[in-house]
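One chain of protein is taken out of this complex; the other chains stay put.
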Amino acid sequence: MADNAAELVSLTIDGVPLKVPKGTLLVEAAKQIKQEIPVYCYHTKLGPAGLCRVCLVEIEGTPKLQIACNTPVADGMVVRTQNAKVDAGRAMILELLLVNHPLDCPVCDKGGECDLQDYAMAYARGTSDLADPKTSKPKGVDLGPTIVLDEERCVVCQRCVRFDDIIVGDPQLVLKDRGVRDMIATASGDPYRHNFTGNVTELCPVGALTSKTYRFKSRPWDLDRTQTTCTQCSVGCQMFSDVRFGVPLRTMSVEHDDAISDGWLCDRGRYNIGFYDAKERITQPLYKRGDTFMQISWDDAFALWARAITDAIHLSGPQSVGTIGGGRLTNEEAYVAQYLFRALGVNNLDWRAGRQRQATPGSRGGTLADLERANAIVVLGDSPADRAPVLDLRIRKAVKRANATLVRVAPLDVSPVPSIDVVDVAQAAAALPATASSIAVVWDGIDAAAVERLLDALPENVTVRTYITSEQGNARGAETMGMHPRFAPGFAAAENGLDTEAMLAAASDGALAVLSIFGANPALRHPNGPLVRAALAKTPFVVVSELFMTESAKLATLVLPAKGAFEKNGTTLNATGDALPVNASLQAPEGVLSDLEMLVGLAEQLGVNLPAQEAVHAAVIEAIAQAPAFDLGDHAFRTRAAQAATIPADGLRVAVHSNVFAGDGTSAHDERIVALRPLAEALLSTDDAKVYGVSSGDRIDLEAGGLTLHNLSVAVRAGIARGTLVLVDGLATAPANSFAPGAVVRVVHVRKGDSTLVEA
Amino acid sequence: MPVVKVLTDGIGEVDLRSIDVYRSRGGYVQWERAVRDLTPAAVLEYADKSGLRGRGGAGFPTGKKWSFLPGNDKPRYLVCNCDEAEPGTFKDHMLLEFTPHLVLEGILLGAYGIGSHHAFIYIRGEFKEGYRIFTQALEAARAAGFVGKNIFGSGYDLEVTVHRGAGAYICGEETALLNSLEGKRGEPRLKPPFPAVAGLYGMPTVVNNVETLAYLVPILKNGWEWFAAVGTERSKGYKVVSISGHVQRPGNYEVPVGTPVRELIEIAGGLRPGRTFKAVQPGGGSSACIFDEHLDLPYDYESMAKAGSMMGSGAFVVFDDTTDFVKAAYNLVRFFAHESCGQCTPCREGGHWLEAVLERFVHGRGLRSDLDMLKRVSSTITGLNLCALGDSIEPFLKSVINRFPEQFEGKLIKETVTA
Partner (left out) sequence: MMRKRLYNIGAILQGLGITFKFMFRRQPTVPYPSVMKQHAPRFHGLHELRRYADGKERCIGCELCSSACPANAITVIGAENAPEDRRSPGERYAARYEIDELRCIFCGLCEEACPTDAIVLTPRFEMSDYRRGSFIYSKDRLLVPPEAGVGTPPDERPNGIPADLGRVAEVKSTVDIAAGYSATNRGEVLKTHRRGLAG
């Protein structure tokens, strides 16, 4: 539409003359004069379908009423959206839609925000000639782990079907049967399941598709709505949090958030809101005496923490104090954290608690709209489909609608759009079309050497835009705020401290006295699990701020209960560098503090003067405004040499796949998304499955270097390289970091589906 | 009797399924001439100047339809619509089974005329025998070098693909047919874009009826003047009419367009003795009835339209005085409601509602208010639909309600005495 904005067409709608770009559909043109045309099947993001026929308008010169959703404007067109003829047509359509629509409104979750209710009030006749019984169809159909379907309420607008096809690219929902008997279902009859299923509940103009988690919980007029930013991954989608009686009941996408979410939410962001009132949540500081935790007051907690830090600095200097974390904090919290520790002379600061090394794409970073317009996209490392789902929708849009070439160098292929899958970055560069004038590189921030080789191999004279998807929502914010051993806020040079790897190494040598971990779980997420466990055990005073007793918290000396994202205010920085507001919509449980409040409490005990709130805001804004000069895979972000990716002769090399639905805290303790969590699976290539004589559903035990991982369910997938075994990151039941990095594992036991045990 | 034998020539006399018999009667001569001597534009000119109009129902001029194809270098396709399912029509069925080579030659000529290298024929699922016969004919033609690569050494390639439907009336609608051919759900597409711009697999496509394409063969043989000389002012040539209903000898009769309606009834043996004429549905299930006063009208596109009906696909159903028009209307509405693909509202809900009400009428339980409701709903849904199926419900129903109101009133529920 914007492309030929120069060509304007003038027309008249309801007597109001207006000029709109050529090719604009009438339904969109009418919005410009604030004239609403009712629609069910048409959706701005899905385009016209011409099914519901409710958007009738009268165009001068045509005898029949026309549908506004598929009629482009023409010069001199005279349109009437409201007169007796149009009203009669719309009234007829609504009468017909209501013929078989059940009188369910009092119990329907959509009641109160339903397009059918609204338009029936606005346009329908008040009475009906219907004298026959309505058709009966299945109600409460379990469509999958997230969605319930009421066939009777369906008006067959096919928005859900088209969403799956056009937006997701995974056409699971179809229309079955025909005529008045038609029904929405998955083609295969399998559960409806992908990362974006929740969006169909918002697209559905009636109450046919509803969320399981919100079913009959509330009526829309009861909810208190707050707009905030989703912090579950690094995309930073805008969303509404709808709360009733202090319980978050649902989240909704923000339709006009075109810059970031494009109006969609993934199921993790949408449904992972049930953990705030989980009974496992920590609500009081816990201090470890011997092997057990005892509850202590916040005053005692701050005193103990401050004392440990003062003692450590006094006895062995500031280099014996370390701080890890920041990717789950707000920008303000991360800024204050580094300010406080740097004020004490501590330079051992690092947000990186997992596999990722870099979160800021640097000088060539692009916007999501740029990603959508790229001619070619290279995905290096973890698939964004599972790591930053809504960002992946932009990639799918580029591939499906603009025929962009997608090249993937990833251990696991999870996106449904066609791609060229290669195993090496050199092949990736070769696979790019010669005509591509703009190339987007989407990296997972892990293998710095590989991305550097890729950037070197890209053709010159093309626009390259770079993106990094992060493991934690505000990783880029933490990095920008200076939670980094080499950077102060705004990437200013800082006195060098130890990075996470070095801190852990020092800790396991007994050289670290205090280690504070904010909103991170290195015991589960750091690639070298054995090292983390040894380091935490060796360090005399480990503080962890967490919502739940995570693997790291269990190893801590002091566990501090922290607020979740819906409970605090601040800003966050998403993968593309947009500073976005985080607004509190919930009251935190009593006894729980935000990380900022903890830092303030600690600063008071330590006698450090923190800057005032306004000064923090100003500093955050200034830091974000600094344009970074580096590129992907910069040496400032490297730690140790990347492991050589060779296929082992004997055994399997472990590769890790991150999935936003896996996770240690919020998703593990949320009953609502249990069904969405990936299973404790070992993903194998078809070749390896043959070698080991296993098939999907079998269970295996793995062993490497004396460490074992038991009872993994085997899933055989195409698209995995031979000799590679893929584990999903962040599952407490099967930690992907059970073995040292680059471990070559052996399959020691195989339990077939019929439970017979086979020694491998 | 004006019955002619153009397409039907030889049917019932010789075995036209055999390629040798067909060739011995001048078969594939026009195809060879077209490929060797004529340009596609010349074939198009034949189609255009002959005045040939689509025989599938809409009656759109064939040459004009072809000329809508954009002049780009995208591959273009010809699709032959053999999903004949209009109630009362059985002409394509006969052509496919008894003279498959004529159908094939027509397809070949059509494909050549639009410059296509791949033609498709979509055969209705129930035409099991027709499918078998046509496939055999295609294989024979391929073996003879009429289909495939480098036809007659001219360097022109043409492939023909046979596709069987799965039994849906709606797949006779051209865009639904294209969806079905692509392996998708058989439901009409939103227009624009029209198939000529973005049809099969998004490419420019022409969809023509079996009979339309078959007429290309005699037109090329005898010249467009021969075809244009017959018929009325704007409806030229011949037409195979499927006459059925209350006549003595129902069947397919090939006649010049413009033969009077009365004569068509005579051709089919007239009414049974002692019966009087009530109505004719001249263009299949989708058309309104015409009555006594229309008997002398010529059977062509314009006259039928003027009488409030249409010539359609040439399904000519005769009703005599024994007809229960309530039952007939119910039968047709039930058919359309059952065959509605269900994607657009008026057809899906309206058809079902009308069916339910008419079902009550059939059982003598109609309400007086229903009569108005039937007229109101059926007329309002007409013109609001995505495709023509929804618009097909009204004509017959409206014409018989208006003409025979007493039949409907006789089916009202017996008023019980209430205080």
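Order of writing sets the chain letters: A and B. Residues in each chain are counted from 1.
Here is the rule we go by: a residue touches a chain if its C-beta (ideal position, glycine included) is under 8 Å from a C-beta of that chain, and two chains touch if they have at least 3 such contacts.
Owing to the predicted nature of the structure, the values given are computational and were not obtained by experimental measurement.
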item: Visible chains that the absent chain touches, using the contact criterion stated earlier; value: A
item: Residue among A:G15, A:G61 or A:P133 that touches the chain left out of view; value: A:P133
item: Among A:K45, A:R125, A:R181 or A:K217, the residue in touch with the chain that has been omitted; value: A:K217
item: Selected residue (touches chain absent from view) among A:L103, A:A434, A:A493 or A:A718; value: A:L103
item: Residue ranges of chain A at the interface with the undisplayed chain; value: 102-104, 106-107, 111, 133-134, 136, 138-140, 215-219, 221-222
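The rule is simple: only the chains that are shown with their structure count from here on.
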item: For the chain B and chain A complex, residues of the former touching the latter; value: 168, 170, 185, 187, 190, 192, 337-346, 348-353, 356-357, 360, 367, 369-370, 373, 376-377, 380-381, 383-386
item: Chain A residues within the chain B interface of the complex; value: 48-54, 56, 64-65, 70, 88-89, 92-93, 96-97, 99-100, 129-132, 135, 155-156, 158, 174-175, 177-182
